[in-house]
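Entry: chain A
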Amino acid sequence: MKQLRRLRAICVLTAIFLWDLVVASVSVARIVLAPTIRTHPAIIAVPVSVRRPWAVALFAYFTSLTPGSTCLHVSDDRTRLYLHILDTQDAEASVARFKQLYERWILELEA
Partner candidate 1 sequence: MFVILLISLIGACVMPLAARVIGRGAGLVIALLPIGLLAAFVSMAPVVERGWVLGEGRNWAPRIGLDLTLRLDGFSFLFCLLVTGICALVVIYAGGYLTGKPRQERTRFFTLILLFQTAMLGTVLAESLLVMLLFWEATSILSFLLVGFDSRSARARRAALMALQVTAFGGLMLLAAVLMIGHVLGSYSMAEAVRQAETIAASPLGTPIVACILIAAFTKSAQFPFHFWLPNAMQAPTPASAYLHSATMVKLGIYLLARFEPVFAATGWGRGVVVTVACLTMLVAALQALRAENFKSALAYSTIASLGILTLLVGLDGPAATVAMVGFLLAHALYKAALFFCAGVVLHATGQQNLRALGGLARVLPFTALACVGASLSMAGIPPFIGFISKEFLFEAQIESSWETAPLAIAVIVNAAMVGVAGVVTLRPFFLGGAKHRELRNGESLSLVAPPLLLAVAGLLISLDPDWITRVALRPAVAAVYGRAVDVDIAVWHGLTPMLMLSAVVIGIGALIVRYWRQIHIRLRGAERFDRLALEKLWERSLRGLMHGSRALTGWVQHGDLRRYLLVVVGGMAALIAWSVIAAGAVPRLPDAGTLRLAPALVALVGLGGAVAATRAQSLFTAMIATGLTGFSIALTFMLNGAPDLALTQFAVEALLVVLLTALLMAVPLASPATRTPAMRRSDAVVAGVMALMLVAGIVDMAAGPQGSAASAFYSEMSYLGGKGHNVVNVILVDFRAFDTLGETMVIAMAAVLARSLLMRRGRAAQEAAQPSVHFSFQAFGRVLSWTLLAASLVILWRGHDQPGGGFVGGLVAALSFALLSLAYGVERAERTLRAGPLTLVGIGMACTLASGLPGLIAGRPYLTHLWWEPVWFPKLGTTMIFDLGVYLVVLGAVLAFLFGLQREATK
Partner candidate 2 sequence: MLYALTGAGIIGCAIFMILSRNLVRMLLGLSLLATGTNLLLFLAGRIGSEQPPIIRDGAKALGVSADPVAQALILTAIVIGFALTVMLGVLVLRAWRSGGTVDAREVDAAEMVGPAQERDDLHG
Partner candidate 3 sequence: MTCMGDALLLTLPVLVPFLGAALALLLRKHPAAALMTGLAASGFVLLASVALLTRVMVDPRVPLTVFGGWPQGFGIGFSAALPGSALVVVTALILFAAAIYAIGDIGPRRRRGGYDALMLAMAGAMNGACLTNDLFNLYVWFELALLAALGLLTIDRRPAQIDGAIRYAAFAMLAATFILIGVGMIYGMTGTLDIRTAGAVLADSPASVASAVAAALLLGGLMLKSGLAPFHLWLPASYHTAPTTVAAVFAGLLTKMGFYALLLVMVVIFGVGRGAPGGAQLTPLLGGIAALTMLLCVAGALGQTDMRRILAYHVVAQVGYMMAALALGTRDGVTAAIFYMVHSMIVQANLFFGAGLIRRASASWDLTRAGGIVRREPLFALLFAVPVLSLSGIPPFSGFWAKLFVIRESLDADMAWLGGVALLAGLLTIVSMSTFWSDACWKDARRTSMRAVPKSGLVAMALLSAATVVIGLMPQWLWSIAQLSARLLEGQG
């Protein structure tokens, strides 16, 4: 049962991963090719619930694939990720999205 849940988590993560990759690229391309460059970059801190190092690394990995976001730094105690967002109007919403999209499934894996 546990194995099955993990398998499902992996599948979902892969799917999100591939989709995000495309979205990220397209969005970057759109920004780049727009007549005028208009970005709203930001650095945000995301609290981390997963505890295992590999899980944190995985979280950082997936956040770095997301459209226009990259994990800039992981705090030494591994409780926060610092992300650089290429273009965001609402930092809070972004944080929520990361936790909702990735951390949920990684927690599933870690369990």
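Per the selection procedure, all candidates are chains of the complex that A comes from, given by their letters.
Just so it is clear, a residue touches a chain if its C-beta (ideal position, glycine included) is under 8 Å from a C-beta of that chain, and two chains touch if they have at least 3 such contacts; residues count from 1.
Since this is a predicted model, take the numbers as computed values, not measurements.
*Asks:* Here chain A stands alone, and the other chains of its complex are listed as 1, 2 or 3; which of them touches it?
*Replies:* Of the listed options 1, 2 or 3, chain A touches just 1.
*Asks:* Using the touch definition up top, name the residues of chain A that touch candidate 1 in the complex.
*Replies:* Answer in residue numbers: 53-54, 56-57, 60-61, 64, 71, 73-74, 78.
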